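Of the protein chains in this complex, one is absent; all others appear in place.
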Amino acid sequence: MALRVGCAAAPGRSLENKTGAWRVFKPVFDPENCTKCGMCALVCPEGCVHETEEGTFEPDLDYCKGCGLCVETCPKKSIRMEKEEK
Amino acid sequence: MRELRIHGRGGQGSVTAAELIAFAAFEGGVYAQAFPAFGVERRGAPVQAFVRFSDEKIRLRSQIYEPDYIIVQDPTLIGDVDVFKGMKAGGLAIVNTEKPDFDSRVPEGVKIYTIDATTIALEELGVPITNTTLMGAFAAATGEIKLESLEHALRNRFSGSMADKNVKAAERAYNLVGGAA
Amino acid sequence: MAEVEQGCELFSAGHRACGGCGPALAARLLLKATGKNVIIAAATGCMEVFSTPYPETAWGVPWIHSLFENPAAVASGIEAALKRQGRTEKVVCIGGDGSTLDIGVLCISGAFERGHDITYICYDNEAYMNTGIQRSGATPYGASTTTSPVGACSLGNPRPKKDMPAILAAHGAPYVATASIAYPNDFMKKVERAINTPGPCYIQVHTPCCTGWGFEAGETLNMAKLAIETGLWVNYEMVDGVVEKAKKVSRKPVEEYLQKQKRFRHLFKPARRDDVIAQIQAIADANAERFGIDIKRKESSE
Partner (left out) sequence: MLEFMEGSHAVAEIVKRCRPQVIAAYPITPQTHIVEDLAQMVANCEIDAEYITVESEFSALSACLGASAAGSRVYSATTSQGLALMFEVCFNAAGMRQPIVMTIANRSLGAPLSIWNDQQDSISLRDSGWLQFYAEDNQEAADLHMIAYKVCEDHDILLPAFVCFDGFILTHTYEPVALPSQEEVDAYLPAFSPYQRLDAADPLSLGMYATPEYYMEFRYEVDRAMQRAKQAFIKAGREFGERFGRDYSGLVEGYRLEDADTALVAMGSICGTAKDAIDEMREHGRKVGLLNIRVFRPFPAQEIADALKDVSTVAVLDKNISLGNGGAVGIEVKTALYGSGIPVYDYIIALGGRDVRKRDIAAVVDLAEKGEGDIFYGLRTEVL
């Protein structure tokens, strides 16, 4: 790989860094209880909570660092943290 | 190569005089160089400016220590500064003074032209700025620049009635000194 | 009203911010608000380091980093170039509180005085986090940092926060606002307003830092919210130097906010420092008075 002049890079290259490995706890989403408000996706610092076809939400565990902001934000308390089995 | 050193006080237009004399010389087909003595002097402090004239490209960048010509813009400078320092034998000095019986520490062999440039400037310009008047005197005394080149230089710098007045002041000095030379 | 477009994140995952990072969320929200037609001039700092280790950039819009103290000057140049080239991108600076309130003030002051059409976003996490939690001009009174540590003759940071929004409003900035990641939609609306207001605009967004302040990662938004609920952070907008809107709250006592953070632990242990807590309460009270945010003062017994 040739270095790009001026220490430059094309967008999206951070996706090569899978930060999911940093996690100790993982969020478990309960679609049954979800009101589809989308706050979990809005406040995720990784931007790795995605809407499903059903309109509920799920985390991309490749990147989720397990911070738990989604858990704290969910008005219906329909997300919980669980110790990760690795 | 001939060298001119102009002595004046900050605010009297010595640097402009050097520039315009050199410009007039250049217009007349001579290679010329003009530059100030680089300083931080404020209005009223003694200042110098320099001009070189040559038939070839001028490479020398030092200040002028052994001038062929000097112009002294203000007679009070003579007490403050050794304006004649280093002058070449056979050199010419143009001194603004109202005392034609001017007498001072003039070196041997230096020819003095005195002119009451302040009075001429006051009459023609209404202000005691003598630089353009003294340029006319310099042109007549040395022949380094032609009167029409000087007029061109002045009209290039000033516009309208200011140009006319400065040209007239220079012409008066040129004729006065020319008559004496 | 979250508008998450899947696969359209302009601030990509994979960045190296701490879990629960307030500034990372601010960056994401910022780009959601600006959309693609923007150029970002970033300052050196925590956000720059966690989002752009070569070649893994998280930024999906044109982004430039030069130095710690110069994004406002870099942005001035970008704006001038765009003007000359007839281009339409919005120019947005982003820097932390150290860059903005301390080392970069000269450049910001110059850019604002000259009236460039730029928006400057300060993500305020109240200390130099990138270098290890040293105090800045935005560190609150009484907070312990590594350069304003608690000691036998120190109760932490001896000065209140510098009032940067007022400084920039005094430059004649047409739009100055404060925001908090506790209210993402409010922040995004303010960004949209700023970038669409001609001239230099400023937003200081409160972005708690779990590592620097000492709280659990999941508490970031709760902490941001408590700052507002206690009156220690006020969300307001200033248009042409006049405060137009300030978020009203039913204020809680400041100790509810302070006692949850390690940087204020010395106010409670080993002995409670009621005197210092009262001084901090006085800061909140003054804020409430200045911005008129009180709905109903709660009793401090809660």
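Chains: A, B and C, in written order; residue numbering restarts at 1 for each.
Simple rule for what comes next: a contact is a pair of C-beta atoms (placed from the backbone, for glycine too) under 8 Å apart; a residue touches a chain by one contact, two chains touch by 3 or more.
Not measured: the values here are computed from a predicted model.
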{"item": "Missing chain: touched chains present in the view", "value": "A, B, C"}
{"item": "Touch with the omitted chain, as defined above, among C:I64, C:I167 or C:V239", "value": "C:I64"}
{"item": "Where the unshown chain meets subunit C, residue by residue", "value": "36-39, 41, 48-49, 52-55, 57, 59-67, 69-70, 72-78, 80-85, 89, 106-107, 109-111, 113-114"}
{"item": "Hidden partner interface residues of subunit B, rising order", "value": "18-19, 22-23, 26-27, 31-36, 38, 40, 58-63, 65"}
{"item": "Subunit A residues that touch the omitted chain in the full complex", "value": "3, 5-11"}
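Just so it is clear, only the chains that are shown with their structure count from here on.
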{"item": "Chain-level touch network, classified as line, ring, star, complete or other", "value": "other"}
{"item": "Rounded Å distance, subunit A centre to subunit B centre (Cα mean)", "value": "82"}
{"item": "CA centroid of subunit B to CA centroid of subunit C, Å", "value": "65"}
{"item": "Touching residues (chain side subunit C, partner subunit A) in the complex", "value": "2, 4, 6, 9, 11-22, 24-25, 28-29, 51-52, 54-61, 181, 184-185, 216-222"}
{"item": "Subunit A residues within the subunit C interface of the complex", "value": "4, 7, 9-19, 22-23, 37-39, 41-51, 60, 62-63, 65-69, 71-73, 81"}
